[in-house]
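The other protein chains are all here in position, but one chain of the complex has been omitted.
Chains: A, B and C, in written order; residue numbering restarts at 1 for each.
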Amino acid sequence: MQKIGVFVCHCGTNIAATVDVEAVAEAARHVPGVVYATDYTYMCSQSGQDLIKDAVKKYGLTGVVVCSCSPRMHEKTFRKAVDSVGMNPYLLEIANIREQCSWVHKDKEIGTKKAIALMKAAVAKAELDSPLTAGETPVVKRALVIGGGIAGMQTALDIADAGYDVDIVEKNPTIGGKMAQLDKTFPTLDCSSCIVTPKMVEVGQNEKIHIYSYSEVTNVSGFVGNFKVTIKRKARYVDETKCTGCGLCTEKCPMKKVPNEFNLGLNNRSAVYIPFAQAVPKVATIDPNYCLMLNKGVCGLCSKVCGAGAINYKDTDKEIEVEYGAIVAATGYEIMDVSKYDEYAYSQSPDVVTSLEYERLMNAAGPTGGELLRPSDHKRPKTIVFVQCVGSRECDSTRGGKPYCSKICCMYTAKHAMLTKDHYPDTDIYVFYIDVRTPGKNFDEFYRRAVEQYGVHYIKGAVGKVTPENGKLIVQASDLLMNEQLTIDADMVVLAAAIEPSHSARHLATMLTASMDTNDWFTEAHPKLRPVESPTAGVFLSGVCQGPKDIPETVAQAGAAASKVIGLLSKDKLAGNPCVAHSDEMMCTGCSQCADVCPYGAITYVDKEFRMRDRTTKVRRVAQVNPAVCQGCGACTVTCPSGAMDLNGFSNSEIMAEVDALCR
Amino acid sequence: MQDELIKRACELLDDGTVNRVLGWSTGDFFYDITPTVFGSAEDVKKNFVYNDFCGANLSKYLIAESQKEGKIAVFLKPCDTYSFNQLMTEHRLKRENIYAIGIPCDGKVSAETLHDAGIHGILGVKRDGDDLVCDTVYGSRRMSFDAAQDERCRSCKSRRHVVYDELLGEEGEVLDSHRFDEVEKLEAMTPEERFNFWQGELSRCIRCNACRNVCPACNCELCVFDNPKSGVFSKAASNDFEDANFHIIRAFHVAGRCTDCGECSRVCPEHIPLHLLNRKFIKDIDTLYGDYQAGEKEGQMSPLSAFTEDKDAEPSIVQKGGIR
Amino acid sequence: MITRISADRLPDLLRQISELEKLYIPVDKSEKISVFEEYAPGKVMSTKLNTLRSAKDFFFPQVQPMAKFRMEGKKIEVIDSRTEAQDYCIFGVRACDVRSFDILDRVFLADPVDTYYENRRKHATIISFACSEPSETCFCHSFGIDAAKPAGDARMWMANDIIYLEGISEKGKALLEKLDLAALDAVTDEKAERDVEAEERRVHEIQQKMPLYRLTPADNREKELAIFHSPIWKELSDKCLGCGSCTFVCPTCQCFDIEDFDGGHGVERYRCWDSCMYKDFTMMAAGTPRKTQLERFRQRFMHKLVYYPIRNDGMYSCVGCGRCLRRCPIHMNIVKVMKAMEEDAQCETKN
Partner (left out) sequence: MQMTSDNETWEPKIIAFCCNWCSYSGADLAGTNRLNYPANVKIIRVPCSCRINPMFILRAFQRGADGVIICGCHPGDCHYMTGNYHTRRRMTLLFSMLDYLGIEKERTRVEWVSAAEGQRFVDVMDDFVGQITKLGRCRRLEDLRCRTN
């Protein structure tokens, strides 16, 4: 027979005002199995908790029911309390008589009646509770960071700094990400390269960090503390260990008409290339789409000139498997394809550019050597129109528009306007905006400087059409504040295109069993309280892959993710959630339906030998749940027809006992 | 056909391909068919039977038989092959121990149907064109073959074998079945009428478990209704609720797995049309999630394990006029 | 003394009985289903060979409430739900089912008497109904039952549109005496006796043509252990699905289980049919004594054909009603078992 103690909390007057707490305690005394019941002003207070602890000891309780606020509030508190006096914490149940009773029912009689029913249900469940102990799994002391942009680099550095090994997987030949492509950063206008390239070097030289550049994650299995990751190292045709990064091959390569992705195709590179001067690792890569040797079997110049003998035309993709304790997604973002926004004539005129292209045009290492020349005729533009929110805050998804604000565009546009004016004060600059959003340290000051000191024309309104005409771009727009139509003869139009998640993110999320929102940003475990963790244990989020951010926010989140990883890796063993599924092997038929619905791949099958009742043996396939992987959703329990699969803490019989009690 | 089957069974036993043959035998009548494992060619020659009454689905026997030493040959009618595949999907059979022989079927008859039609004292039955001619102690009685067939055979879904190692006779086709007609009739009734219909049917249940024990999909090691710890354990159909509960849960447990072999209705001593429950699930699944035939292919994912993120109907569809 | 009444007066006869006491008759619910139901004017008596379920349900229903325990808080009150039954009449029971009552009586009315059974049994008057068209699945004659002359408190024949009625026991005769037979234009004469004799002869002749006519159970009382260890059980039980349909349609199967149902406000204790074919039959804390289907299957037939006769002067616990022959999903029935036992015994003797 169970010995249950029931503790009814007044929560000051929060509960006591609409629930007769004494009546609830009195009713509890008449419930079979209950040996002790009492009420108290604040059960969660130290003295309230002591009351419970003392009763556990005094009456030798086998279960505790606390009638109080939501279990989401204080279940942990009370579990800890009973744990401290030697009772298994999972023998405690909460009856939620505050959020789901006293606060929603005004009539005291009704409230009391319901509170008693809820108490009885909790007692019914507590009677069936069995002690649960969390399993332990060892932790592999190595982390994986997917993505080598500023987010990934910062996360990797912070983790390495704590003494743990980190691998970065970067799909491009170099780390650095988008930040390496930027010219200056807002609101300080310091040179982006000057701050990011030392970081890249630091990453490259850190002994704890290993960079898998030009590589992709192709498979993830395992679970928190014990992930197994397959990394595809794409064929680079250059031996990384031999290449010195001298660049001779890139100079000699006869195939020089390859669009340079680092400069967004605004100029060309050779087929064998180093993305940019400060690339890390500074190793050449042969582009298999353009290399004459690989495509036509003729040339071989690079191999001839390479003093290190690093060129290897026979290179192939290789897959390696590495074990990690934690994984950080830092996959960043892409610029949305704006070609569907035909009214801006992006595909019709080379002088309509995206902001990132403009960034390259301003950059000293860019295609124009830092001189602002428009792409069509390499002349300096005199009138430039900036269009904000292209694809952002857009409900029309047919053109790929995004419902969200891309967050960074207002600030970088102000930056572009000011930098342009700094270099060429005679330039006329118009910025068309819906709203100017500047919530950030020194952001509004920065924007106002553009308007007030630099005389940039900020116009609230929309650009209706851009028409290329005789080397000009005729911009038709409306000024909403003046309520008039404008026509501007511009030399260049710069589109603040929306940013969107990396196109590889969804595939990655599937492999990581991490969830994504409808826009393909990774979702966090809790939007407020766990912003750098994914709902999948051991998978963390760093940077823009979780949602639009500027650089300082990204770096801050990268550090936060790193600290979470460090926290995880610092443990030798992980205690799991004991409320997981388990299969009764005597009943399991091994039909595989449970594995079909398990979102975590927590269920595997083994052939097991059973001794039958007549002393013969029989080999049967049975399911086994990995408690470290199982998250306890219970999908398997319903799929299992024999009920062999049950869930700790929410077992079939416990839930049915609650049903019975509530229907009584 | 029987001779051909006997010949093939003997060959397989003699050449050592198999050491046992799973088929059918009879007792004092020609219709009291019992699934039987034959261990020798001699045994086969003496006792093996294949006739219009061999309705029993042999697939489920393979769960136990395929675990035994040596290979067993089994004769599978088209609808039995679906059960076979479904059992394979659920990893219940040791395939390497089975030699599956597909055999044709043009519908099976139960002696029950003849008895229920008032034909008693049956001594023998012959096919005469579209009719069955029964020789009885009360004289010769005639019944159309169609009417004598089990319901499942009248609304046969397929005469195509979906799996076999060897096929005897001609391969048939997937048929344009009218098997959902009865379900549709029920759907067209008012809830009141439906309730009365089902209560009338289900209240006769004696919980003999024949439906469950014959069902190839009901192959649990321990059924929830036999497990005192499951919370739904009950030995008797003590009231209307328990009748309904048993049959709803059973139908739900086999939903997406039931191949509609119709054994449940064939064996029900109370003649409860249990197949109408399973067919409702099959029909709903077909309507909502696309045509799905359990057992059609080995390794298929049950529609109750699968889902689509944005195309699945909301449960409120039931309130909004139901799934038709 | 046999009374004859025109068959078209049957409804009047039934009405008269029903005015005296509660009356149950077999009724066709559909082409396939006939069941015993309380008589009401307009209900037509089934002339089907047999009801789907046997008539044992009257005395030994599938579910028999036994007691209630009402709970209020921590207090428990025991409620005995037994009440004395009213007199009632079961009309139209076939010879095989009538015999099954004798078999059940020996179990339930032996000391200690099962009061639930006794209560229903002693208040019942059984009017049996002779078979006119036995089927090939019938083998009651194998157990010395005369289908054409059933036992009971009174019996009835129907032939050539005439009903013949005869009282047997005091109870039966008393019931018939209470009827206003004159109002039914009944005649009690020798012709009735002669007609009945002719009808009995006719039915016996039909029975001789049946495939199971020669089926006679062996007296196995001396061979208990030999049969128990016979290899036939392995082969026979391999086919058995382990369902309980044979048990539940059987008029003589009498095993039950006692269950408690906790309805939330109290516990209802009831007994319900159980089947020795089930895995959990006679399950005890240490497990079940019959671990495989072989042992369970053997138990059922050993009980009917060996153990029961040993304890009951050679009386078999089978009445040859043929229900299991029809209902077994795989036709693994008692006739096949009897034959196998016989063959096995022959082998034994030869060796």
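Simple rule for what comes next: a contact is a pair of C-beta atoms (placed from the backbone, for glycine too) under 8 Å apart; a residue touches a chain by one contact, two chains touch by 3 or more.
Since this is a predicted model, take the numbers as computed values, not measurements.
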item: Neighbouring shown chains of the undisplayed chain, as defined at the top; value: A, B, C
item: Residue among A:Trp103, A:Phe262, A:Tyr433 or A:Tyr458 touching the omitted chain; value: A:Trp103
item: Of A:Ala121, A:Ile231 or A:Ala450, the one touching the omitted chain in the full complex; value: A:Ala121
item: Touch list for chain B against the chain that is not drawn; value: 183, 186-187, 191-199, 224, 231-232, 238-239, 241-242, 244-245, 248-249, 251-252, 255, 277, 280-281, 284-285, 288-289, 303-310, 312-319, 322-323
item: Touch list for chain C against the chain that is not drawn; value: 261, 263-265, 268
item: On chain A, residues whose C-beta touches the chain left out of the figure; value: 70-72, 96, 98-101, 103-107, 110-111, 113-114, 117-118, 121, 513, 515, 518, 535, 579, 597, 599, 631-635, 637-639, 647, 650, 652, 655-656, 658-660, 662-664
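As a convention for this text, only the chains that are shown with their structure count from here on.
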item: Most centrally placed chain - per-chain CA mean versus overall CA mean; value: B
item: Centroid-based (C-alpha) most distant chain relative to chain A; value: C
item: Chain pair, A-C or B-C, that carries the greater number of C-beta contacts; value: B-C
item: Centroid distance [mean C-alpha coordinates] between chain B and chain A, Å; value: 50
item: Centroid distance [mean C-alpha coordinates] between chain C and chain B, Å; value: 30
item: Shared interface positions of chain C, touching two or more other chains; value: none
item: Per-residue multi-chain contacts in chain B, two or more chains; value: none
item: Residue ranges of chain B in contact with chain A within the complex; value: 67, 89-92, 218-224, 227, 229-231, 253-254, 301-302, 304-306
item: Chain B-facing residues of chain C, complex; value: 30-33, 35, 49, 52-53, 62-63, 133-137, 206, 209-212, 238-239, 241-245, 247-249, 257, 259, 261, 270, 272-275, 278-280, 325-327, 329-333, 335-336, 339
item: Residues of chain C defined as touching chain A within the complex; value: 71, 73-74, 262, 264-265, 287-288, 291-292
